[in-house]
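The structure that follows is given in the form of structure tokens.
A single protein chain has been omitted from the complex, and every remaining protein chain is retained in its original position.
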Amino acid sequence: MIEMLEKGPRLAKAQNAEVGASKFCPGCGHGMILKTLAQTIDELELNDKAVFGCDIGCSLLSWNYMNVDTVQTHHGRTTPVIYGVTRANPDLVGIAYMGDGGGLAIGSQHLVNAAVRSENLLIIVANNTNYGMTGGQMSPTTMPGQKTETTPYGRDCDVTGRPAKGAEMVASIADPEKSFVARASVSNLRKLKATFKKALKNVDMGGFSFVEVLSVCPLNWRTNNVQTWDRLKTMEEFFEVKDFVQREGLE
Amino acid sequence: MVKKLITQDTRMFLTGNEVIAYAANAAEAEFMYGYPITPQNEIMHTWCKLLPKTEAGFLQTEDEISAGFSTIGGILAGKRAFTATAGPGNVIMQDAQSMAEMMRIPFVCAVMQRGGPSTATVIYAQQETRLTCFGGNGEGFRIVYSTAGHQDLYDYMIKAFNTAWKYRFPTFMLADGYQGKMREPVTLYDPASRGIKMVPVEATLGGANGSRPVNHVRNTFNLEEELMEVLDKYQEEFDRISPEIEEYLEYKADDAEVLIIAHGIVARSAMTAVDELRAKGIKAGLFRPITLRPLAVKPLRAAVARAKQVLFTESANGQLAQMVLEKIYGLQTPYSTLFKMGVGVTGDDIVQKVESMVKEPATV
Amino acid sequence: MARTRIVLAGEGGQGVQSIAKILVEAGYEAGKEILYIPNFGVEQRGGVSIAFCQIADEKIGEPRFSKGDIVIMLSDRAIDRCCTYVNENSTVIYDSSVCSKKPECKAKNIISVEANKIANEQLSARVFNIIVLGVLLSATNVLKLSDIKNAMEMALGKKFDAKPELRDLNYKALEMGMGLIEKAGV
Partner (left out) sequence: MTKTHKAIKVENVAKGKADWHLYTDYCKGCGLCIVKCPKKCLNWSKEVGIYQTPAVEPNPEECIGCGTCELVCPDNAIRVEKK
């Protein structure tokens, strides 16, 4: 039975209460990641300092998700926009939010160089192993054998290479004295929050943070609720969930 | 707040790239984002060398894509930021420039044209005219000043910042490799001494601390009509402000029988040619559009209508000519062309061409 | 309107742009209008290096010109590249101790100097370009020796202070260069 309640959904202060339901598909991992991010911003009281940038791809649907200053950029270009912001105003806490395509394909040169220069921002790559917005094509992280619109018979690694491991790559080039690099998963949002906390604290300390979040895409995966979580488990076996680089003094 | 280097009129003997760095400082620019590409490198070199005195900021990015986008970031964070590029760098920076168009970001960029297409030469051309005016996936909501030497570089670089921040359309200073690399005397000045006040800048992202509602800056639209509504407004605004922005220069064009139409440094060669032709008894004159976007259409049409013949000359294959021909549609004045793709046009070239036009008038 | 157009061409590394810079700096300090375009190709070093200089009493229009009043060629490749800047009003000067051929172009006059040989035999190979600067100073005849010396001081003063004998060497090279043209009677 439907009732009318005065009390609404429990939203973080850093979530935009004006927009109602998000623009994401049912079961989309972006919702889980972003609400966790918003809760972390609240808990660290970074609401006035945070500047959020989103990419093209499904992440762009978050252009009014957050209740913090936001800029929606081009595919792969969120990283340079946000380090442009924090270079100009180092007091801000910059967050560049993108998918695996934006982070590891079209924007990979920005990711690599931001990591090497220890740019002062948090880069979040939501890894759902495909290009969601454009209709489910192969991405750099598509799993071996995974069917996508451009690998309809399954990803053949002999032809397309092996899936890119973003966190490992960034960990290998990031300055251990200035960086926090981790891979987390939407399967455990409490842990994800703890990861975001370290990442944002590190940015607030002037460092560079990179968090790859294993995420889900039930629509393009064509999975039901049970299969979605199962698929994520397989991903976690392939992409190791852990903190790769953690500067000293960061808790 | 940056420290200004030029507090009183100072005559210096500089390369154009150096002039641009000094001009940006005079305009109180606080941050430059850039990526090396010839022939604009010395803008960055000079800017960096001056940093201890100016206390401004600089970031060398990983490519022109990031130079463009990080410039946008800097501007949104409330800094008077700028960038510079050339050639293939200008091509890939269109990504950021079209975002600046859509988001109405006061993006200032100096373009030092080189030969194209592709890598071509690192020397000189006017082949980025169309790209700079209309690049990106849109309508060219941009303001473009075409300069013809070092005093122009100084004057218009300062002006570009104010135009950009006043009207919030990306603003370009279109110069070239010759202007960047050549040395000639120039008078640097404090803009305030010329009555120029810099338009104040403000932050779109960050720093509000609850003093205003949060900003959600976007360039994505869901519906066709939603987009058109925005673009119609932009176009209406662009048309409305155009008369305030349009600039041109006429040189002995009043009674000119042969009107030369040229922009940038080629217009300077045309001035040399006009003097030589007049000395030989040929009534030549020059119309030089200074703003290429928007074009000063009314005076342009009037000058063309007065002349018996028109000569378009460019270090490109008619990129300006195309833009002008569209605007002078309906006029009957015949024209001829002298196009040298990616190569400098000398006074002699123009003199010879005009002499041949006098002997054998254009029929097109 | 007095305007002198100079084309100075040689091999990259011969010091062509260095002396062009001294020349235009001297002109600027002497209150002349100046326009100088270094030829800059893709390579930072090597290849033919050309300096286009203009010295005038009034504002200069065209940045690039078709024909030079003085065209100096310091290598075979420079000869090949630069005859295009020569017409019947040009004075062509080439270094016959470097070039293996004579420029074949229609000029007002074609003069050979042996700056390289003189540098090697009488001074030092390093001041070859300064001898050429002396040649240029005499040939153009629009700037004073003192203007050039001041500009040299600006460009090389630190080196001179460290090694004072270099100053004398360079001045001597400059004057010998000037003498070469006086002998040719341009």
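Each chain gets a letter, A, B and C, in the order it is written, and its residues are counted from 1.
One rule holds in what follows: a contact is a pair of C-beta atoms (placed from the backbone, for glycine too) under 8 Å apart; a residue touches a chain by one contact, two chains touch by 3 or more.
Only a predicted model underlies this, so the values are computations on that prediction, with no experimental measurement involved.
> So which shown chains sit in contact with the chain we cannot see?
Result: the unshown chain touches A.
> In the whole complex, not just what's shown, which of A:E6, A:D158 or A:E248 touches the removed chain?
With A:E6, A:D158 or A:E248 as choices, the missing chain is touched by A:E6.
> Residue by residue, what part of chain A touches the chain that was omitted?
Answer for chain A: residues 1-11, 15, 20-22, 24-32, 35, 189-190, 216, 218, 224-226, 228-229 touch the chain left out.
Basically, only the chains that are shown with their structure count from here on.
> As a quick test, compute the distance in whole Å between the mean CA positions of chain A and chain C.
Using C-alpha averages as centres, the distance is 62 Å.
> Starting from the mean Cα coordinates of chain B and chain C, work out the distance between those two points in Å.
Each chain reduced to its C-alpha mean, chain B and chain C end up 34 Å apart.
> Mind checking the centre-to-centre distance between chain A and chain B? Centres are C-alpha means, answer in whole Å.
So the centroids are 39 Å from each other.
> Can you name the residues of chain A that touch chain B in the complex?
16, 48-49, 51, 56, 60, 63-64, 66-74, 77, 79-89, 91-92, 109-110, 112-113
> Which positions of chain C touch chain B when the two form their complex?
On the chain C side, the touching residues are 24-25, 28, 33-42, 60-67.
> Once bound in the complex, which stretches of chain B touch chain C?
Residue list for chain B touching chain C: 13, 38-39, 121-123, 149, 177-179, 181-185, 265, 268-269, 271-273, 275, 344-349.
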